[in-house]
Every structure is written in C-alpha cells, then in structure tokens.
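Omission of a single protein chain aside, the complex is shown with its protein chains in their original locations.
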C-alpha cells in the first residue's frame, strides 16, 4: 500500500453566530440575496469540523499523527471561533461575508499553517458542516 | 388499546444565538458560573425541537393531528426564534437567562397555547436539543 | 432498584410502501387531506422500529430477555411488513389508512401478542419512525 | 487556495417505492438474484441525496451558489421522484431495474442538465443513500 | 408549569470490553446462551450514556444543575469504566455477567449515589447504549 493513500480524520465542534450583510447594498437587496440571515444581531450554529490529515504510518507507534497533538493544534485555531460572533469577535470577516464557504476557507488556511513543520504529515482536507444538511469541503491543492 | 397511550412526534429546527450574563454579577462571577457563554456579542446554536402530541386516532383519517396543521401551528412560534439573537430579538429573556431549560419552558408554554382549542389533541411533551449531547424535556403536568 | 423500572430496547428496520386514499371521498378531498400521499401506486419508506421490553433481570444470565429470542419473535411480525405494499400485501389496512399512527397500533398489538407467555417479561412500548423527523410512540396501557 | 478545490453540498430527501423484476427471467431466477425486492406491488425507501457543487466563491456574496437557487433546481428533478412508484410513475425505469446504482445515474444526469448554464458552478458529485448503510456515489467524469 | 416536569440530559461516552461466561456452565451451554460474547479475551464497545436529572430551574442561573458540575460528578464514576475490561478491571462483575442490563444498573446506583446531597436536583433516569440499536433505560423508582 502506498502511504499517501491513507488518511486519518477527527471531528471537532464549535458554536458561533454570524450575520450576512453588505453595507454597500440596500436592505431590499440584502434581504433578497441573504434572506433570514440578515437579522441584525446575528444568529448562530453548532458547526462540526472534520479535519483530515495524510502521511506515513509510523511503524513504531502505528500512527500518522498522535491525536493528542492533532487536537492541540486544531484547538489553537478553534479557540478563535468557539462561542464567538464571527463578524465582530474575529478579524477574518471584516470584508468577507461569513458564509460556510468563507469560514471553511479561513479555517483551512489557519489549520494548514498550524500543522506546518510539526511532523511527517500534512492537512489534506477539511469538511465544515453548518447544519447536518449543508457542508463545505476544502481540499489541499496538489494531493 | 387506550387512545391516550399513543403519541405522535415531529422534529423541527431553528438557529439562534444567545448570551449568558447577569448585570447584577461581577465579570468574575459571570465567568465562573457561565464560562465561555458570557462572550459579549453572543454565540449560536442549531436547536432541534421535538414536539409530541397525544390524542385519539381519528378512525376516518388515521391521524391524531394532520401534520400540515401541526407544522403550521408550531412554526407560528418558531418564527419568533429562528435566526434571532434571543436576548435582544425576543421579549422572553429580558430577565431570565436563555439557558436550554428556560428556552424549553418558554417554547412549551407558547406551543401549548397555540395548540389549544385547535382539535381533539394536546401537547404532551417537548424535547429541545442545544447540541446532540445536551437536551431538555418538558412534560405536560397531568398526563 | 425496583425491577419494573428497567427496560431493554432493540431497533429493527423494514421497508414498505403505502397509499393514503379513501374511496368514499372525492379526489379533491383526498388531495386536500392527504397531499402527495395519494399517489396511485403508493410510495415508500424505510421504517425504523424500537421495541421496548420490561421485566426482571435474570440473576443467572443478567438479561431481561435473550436478544436472540426477542429478534426471533419480532421478526415473525416484521416479515409480514418488510418489502410489502401495506395496502395490498397485508390484511391490516383494508379499511384503516396506513398512517404512521395506524401502522404503530397494528405492530404494537401483533408484537404484544407474539411476546405473550414467552417468559417473565412484557412489551412496554414501541416507537415507529416513518422518517427521522416523524415518529409515533405506543405505550402499554397499565405500566 | 485554488478555487476548484472547494465544494458545497446540500442534502435532500424523497420517498419512493420500486420493484426489482425482469419479465424475461423465471420467477425462480428473479428470486435468486433480487431476493425480497421482487415483491409484486413494490416496497419503499426514504432516499437521501447529497448534491455537491464546485465553483469559484463569489467575492461579493461569499457563495459558490445561492442555496435558494440550488434547492429550486434540484427540486425540479426530485418532484419527478418524490412519493412515486419509480417503475410505473416515471419514464426512467421501463427497461432498467431501479437499483440504487441506476437511480443515482439517472439523478446525476438530470441534475447535471438542470444546473447547466445557470451560473459559474457545476455539479461535481451526488451521493444517494437507499438506507443509512447503503449508498452510491456518482462523480463528474473530468474533475 | 410544575418544576418536577422538567429534565435535563447530557450524553457521555466510554469504551470498554467485556466477556459473557459462567464457570458453572459447560462451554456448550455458554455458547448456546451467550453466542459470540463468550470469546475468551473479551470484545469491546463504545458505550454511550445519557444521564437525566430533574429539579427546579434556579431563577437566577436558569439552570437545574450547572453542567460543569454534572460532568464532574458523572466522570468520577465513568473513570472506573473507561478503557477497562469490565470483568477484570472493575469490582462490579465478579459474579454478575456484564450485560447491558447489569452495567446500566451498576451505573445508575453509582451516579445516583454520587449526585446525592450535591444540590436541589436528583438523578431521574439513565439510558445506556451498547450499540446504536441496543439500549437499556433505568428509571428512578418513585418519580
């Protein structure tokens, strides 16, 4: 078996709220494009995040990455998002709307950066669920 | 079979955000009791609500309650909660903290009121999930 | 601990189709009350059934009921429903509409009868899911 | 991040019934190959469909595709399947058996056609669950 | 609303292994009654435990019990079970078979004892899942 064909995934959770709104649009246009998500004080979600890492299985430990380490690295990122209002409490959505697509892109970059040079593995993919029936996948470019 | 021993339940969902905070407490005491939930702009959840109705099964339709009607009545209530910041966008949590317990109590009373005199059935129970691992049940007093 | 306060539940599954239709009603009235469920050749569901049994825990085996036996008894009943068109392939819905309420009532009676005199336990409750967001509970009258 | 590496998925549901049967085979051969699925009036399922779309995230809206649009386009297709007996109520399974594989292939082609020229995105994949333990994936050929 | 009609539930998880075997039975009898569960070194499960507590909702905090406290008390008990071989690593199954029924009874008594005199609430019920399709409920005797 080729080692790059094996992946380990761990699920994380965080709760946050967000608002969809563009100041350069009229209220009518905001409502038309963003629907109920324009509500002024924001509304919230339980986000579920699957983080997928690839690498060689260490013949001594039998592990791609020690899960204690994976949790530590990912939680450095998630602490910035958990129990926050994403538009106001984080610096990432000042100009970008905090849609599931944009939150997933930001999370991918932050986790990818956090895992760099930490061992013989790399971030392959994240999946972010806003609800159980809506999710976004972001894959590492060259797999 | 005794007709009062049969119950029909329908699941609903809504997204909302909330904050746990008491002005009459110091920030230290708020943090100690409410932890991460004190975050100033609030944080959010996908709430899942199970509404359970009891009654006689109508021999003609085979139904306790027509589900189209049940959805209509419950959605009158949920529209006040969906995509809202519960502390500021609703009148129910001005003095009460919007914990899962208190949200469930308010929802039970509102849905119970909404279903009254609508037919030969009554609200028996609601279950409110804040997350898949945390939920509150409220039962009708005299079952 | 009082032995009647302990319950064991096992989940079963079956696939069936059904149609909601009353010949003594006009097509308009059928559509108004039963909506899409009037479709002439029927439509189907994966039903999920939870069977709950109460009794004394046998001090020798540590069991209320041997699960091999429970499966055998419940499957005698479910074989009449699995992969069937409930209106035409079973005798139970000639005059009663095969709503979730009525299917649950029929299943409760058949399983209750099947479990009778098979041991020191009794059927307490069944829960029948038509979909993950719609289910009916039937409880034994005198618990 | 390369935009083609981001995907958004939405879950849909429909209920349908089907029968596995070939007229050019004996009843014995049908039973041997298709088992309980040969039952004459058909049996049913709650199908769950995940539709995955790829594209560039619009910098203004933060979206690959507006979910209101995605729902509208997919529902045009699903209305032909929901609450139907697939063998008799649709034109797609006159000669092909409505197995999960064939239903998935038909759904992929219909949704792919429906999404064409509607925007700067494309159908990447569908996943069709017949039950929670059985599903078929169909991927766009050149990803 | 009567305060005893409100309940809060929290889900916990632990992993353990067990063996069903009676020394006073022949291997044949053990196999006949316990099937694959007689395997000598034991086999394992991810157990899921739902702990349900009832009480008055505190008008100041909006809580029946602070979840940080509930977790602390229940984890005192679960530390004795998590990552253990229940027959050998715990004192509870020397003579009793570690069936789901018996594990649930032991857990109920230990958690009930642990929660006593800790506040204005009491243990109402636990539900223990051995697998997603098999679970045992234990209720407090006088509710």
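Brief remarks follow.
Residue numbering begins at 1 within each chain, and the chains themselves are lettered A, B, C, D and E in the order written.
The working rule: a contact is a pair of C-beta atoms (placed from the backbone, for glycine too) under 8 Å apart; a residue touches a chain by one contact, two chains touch by 3 or more.
Quick caveat, the model's predicted, so the values are computed rather than measured.
Every shown chain touched by the omitted chain in the complete complex is listed here: A, D, E.
Note on the undisplayed chain: of the listed residues D:22, D:56 or D:118, the one touching it is D:22. Think of the hidden chain as still there; on chain E it touches residues 13, 15-18, 36-37, 39-46, 82-85, 88-89, 131.
Touch with the hidden chain on the side of chain D covers residues 20, 22, 33, 35, 96-102, 104-105, 108-109, 132-141.
The chain not shown here touches chain A at positions 1-2, 5-11, 52, 57, 59-64, 66-68.
Basically, only the chains that are shown with their structure count from here on.
Annotation of chain B and chain C: jointly contacted by E, touch as defined at the top.
Following the contact convention of this document, no chain is adjacent to both chain A and chain D.
Farthest from chain E in terms of Cα centroid separation is D. Pairs C-E and A-B differ in how many C-beta pairs touch across them, and the larger number is found at A-B. For the pair chain D and chain E, the CA-based superposition corresponds to a rotation of 180 degrees in steps of 5. Centre-to-centre spacing of chain B and chain E amounts to 28 Å, using the average Cα coordinate of each chain. Remark: chain B and chain D have CA centroids separated by 34 Å (rounded to whole angstrom). Contacts with at least two other chains are made by no residue of chain B. The list of touching chain pairs reads A-B, A-D, B-C, B-E, C-D, C-E.
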